[in-house]
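Encoded as structure tokens, the structure appears first; notes follow it.
Removed: one protein chain of the complex. Kept in place: all other protein chains.
Right, chain A next:
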Amino acid sequence: MQGRILQADVERRGLVLDPRTKLLLLITMATFVLGGAGSRQMSFLPYALSLLPVILLLSARAYKAALIAAAVYILAESAFRLAGPLLSGPVYFILLGTRGILTRSLPSLMMGAYVVSTTTVSEFTAAMLRLHLSEIIIIPLSVMFRFFPTVADEFSSINAAMKMRGIALGGRHAGKIVEYRMVPLMTCSVKIGEELSAAALTRGLGGNVRRTNVCEIGFHVQDTIFAALCLLPYGALALSAAGLW
């Protein structure tokens, strides 16, 4: 069973957070870790924030993903700290670059994986409705939520087929790996997308009545905690901008 990382699995979702809290977490990660916002005094911030996705992924029982990502992160960071001062020239810059890319993007990617793999389509739709977004935006977005895991599924079948044909990295035809993968992927995705839309339409999607949503979303204790954690760096940013910190 492959390609599970993008499939929302209601049977193992760990700590239940409101989708809006998850969105806030994503934005915070993107601003402070990926974007590197913040003043000099806040340099500890990315490290602290990077812990969040690890905790959340562990709570969703994605042990392997969480541990691998954490290990890669620590390795990149400690290699830079330990070996960095001893190196010079291009080697140093390669190390610097690798560390920069890894430590900046990896935590946000993990957070993204956590959000997508623990949020169901209907939770997402419910949250968007509560945020008073228009259905014109919500419906395409929710279709994407459904479409990506399906494409991931297709992708793993195509991979299997390629292996049996001996098309692999390091083998013959290695240069054509991307091309060979795209052709069947496109064909299958188009077909599945078409069938998905047809099925949704025959069940009344896109009507002129206001959709109800029976999905229970709402803020709980854990949401308050994570939201507070997210708001702290913004507070600090505001303080330092005002010259008070």
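The working rule: contacts are C-beta pairs under 8 Å (C-beta built on N, C-alpha and C of every residue); 3 or more make two chains touch, one makes a residue touch a chain; residues count from 1.
By definition in this document, contacts and distances are computed from a predicted model.
Undergrad: Tell me the UniProt name of the left-out chain, picking from "Stage V sporulation protein AE", "ABC transporter ATP-binding protein", "Cobalt transport protein CbiM" or "Glutamyl-tRNA(Gln) amidotransferase subunit A".
TA: In UniProt, the chain that is not shown appears as "ABC transporter ATP-binding protein".
Undergrad: In the whole complex, not just what's shown, which of A:V72, A:A161 or A:L231 touches the removed chain?
TA: Per the contact definition at the top, the residue touching the missing chain is A:A161.
Undergrad: If the hidden chain were put back, which of A:L34, A:L87 or A:A200 would touch it?
TA: The single option touching the absent chain is A:A200.
Undergrad: Pick out the residues on chain A that sit against the missing chain.
TA: 1, 4, 7-11, 120-122, 142, 145-146, 149-150, 153-154, 157-158, 160-167, 173, 176, 179-181, 183-184, 187-188, 191-192, 195-215
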